[in-house]
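After this line comes chain A, so read on.
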Amino acid sequence: MVPAEYYFLLAMVVFLLGVAGVLYRQNLIMILMSIELMLNAVNLVFVAASRTVGNVDGQIMVFFVMTVAACEAAVGLAMVIALYRRYGTVETNFLRALRG
Partner candidate 1 sequence: MDFINQHILSFLIFFPFVVGGLIFFIPNLRLAKITAMLGSIVTFLASLHVWYYFDGSQSGLQFFQSYQWIPQFGIKYIVGIDGLSLLLVVLATFLTPLVFLSLWNSDGKRPKALLGLVLLLEAGMLGSLLALDLVFFYVFWEAMLIPMYFIIGVWGGARRIYATMKFVIYTVVGSLLMLVAALVMYYAHYREFGFFSTSLLDLYKLNLPMHVQMPIFLAFALAFAIKVPLWPFHTWLPDAHVEAPTIGSVILAGVLLKLGTYGFVRYAIPLFPDATIMFAPVLMSLGVIGIIYGALTAWVQEDAKKLVAYSSVSHLGFVVLGSVAIVGDGLSPEALTGAMYQMINHGISTGALFFLVGCIYERRHTRLLSDFGGIAKVMPWFAVMLIIATLGSVGLPGTGGFIGEFLILLGTFNASPLLAVLASLGVLLGAIYMLKLCKAILFGPLDKDENKELKDISLLEAGYLVPLAVLVIVMGVFPNFFIDKTRASINHLAKNFKNYELSVSGMAAEKAPAETTQVPQPAKTEAGKG
Partner candidate 2 sequence: MLWAIIFAPLCGAILNGLILRTASPRTSHLVGVGAMAVSFTCTIILFSKFMASGGQAQVYEGMRWMEAGDFSAPLNFILDRLSAMMLLIITGIGLLIHIYAGGYMHEEKATWRFFAYTNLFAFMMLLLVLGDNMLVMFIGWEGVGLCSYLLIGYWYESDANAAAGMKAFIVNRIGDIGFLIAIFLTWIYFGTVSFTELKVIVMGSSGLTTLQLNIVGYLTLALFLGVCGKSAQLPLYVWLPDAMAGPTPVSALIHAATMVTAGIYLMTRVNFLFYLAPFTQSVVAIVGALTALFAATIAITQTDIKKVLAYSTVSQLGFMVLACGVGSHEAGVFHLLTHACFKALLFLGAGSVIVAMHHKQNMLEMGGLKKYMPITHAVMLVGVLAIIGFPGFSGFFSKDEILWRAFNYPNIGKALWAIGAISAVCTSFYMVRLLCLTFYGANRSDHHTQEHLHETPWHMWAPLIVLAILSAGMGYIGIPPVFGVENYFAHYLHEVIAMPPQAAEHWAFLKEPHSHALEFAVMGVSVLGMILGSGFAISLYKNGVSPRAVSLQQRFPRLHALVTDKYRVDEFYDSVFVQPLKDLSAFLFRVFDVVIVDGIVNGTAQLCVMIGGLASFKMTGNVHRHAMIFMVGLICLLLTLF
């Protein structure tokens, strides 16, 4: 049996990869995927913790997160497409509407 810490470590690594992806990738699609990665890392923690504690609450939460993630992906991708149509690019460097 693999100790729970391993799962947590793995989750941390995956999560940090996600963060790094969000922070360093220019392409919106990649950013979205990085966010998915982070969500999955969280899922992993939930499942592992649930298993360790012997309580199914965490697993229920995972289902929750998965559905939300699916919705989020759908909406996010739709927005990316909308952005592409509007600006002709999905590179964040060119999307600067927030500039003050």
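The criterion applied here is as follows: contacts are C-beta pairs under 8 Å (C-beta built on N, C-alpha and C of every residue); 3 or more make two chains touch, one makes a residue touch a chain; residues count from 1.
How were these candidates chosen? In short, all candidates are chains of the complex that A comes from, given by their letters.
In this text, all values refer to a predicted model and were calculated from it rather than measured experimentally.
J.: Pick the one that touches chain A in this complex: which of 1 or 2 is it?
T.: In this complex, the candidate that touches chain A is number 2.
J.: Would you pull the chain A residues touching candidate 2 in the complex into a rising list?
T.: 19, 22-24, 26, 31, 92-93, 95-100
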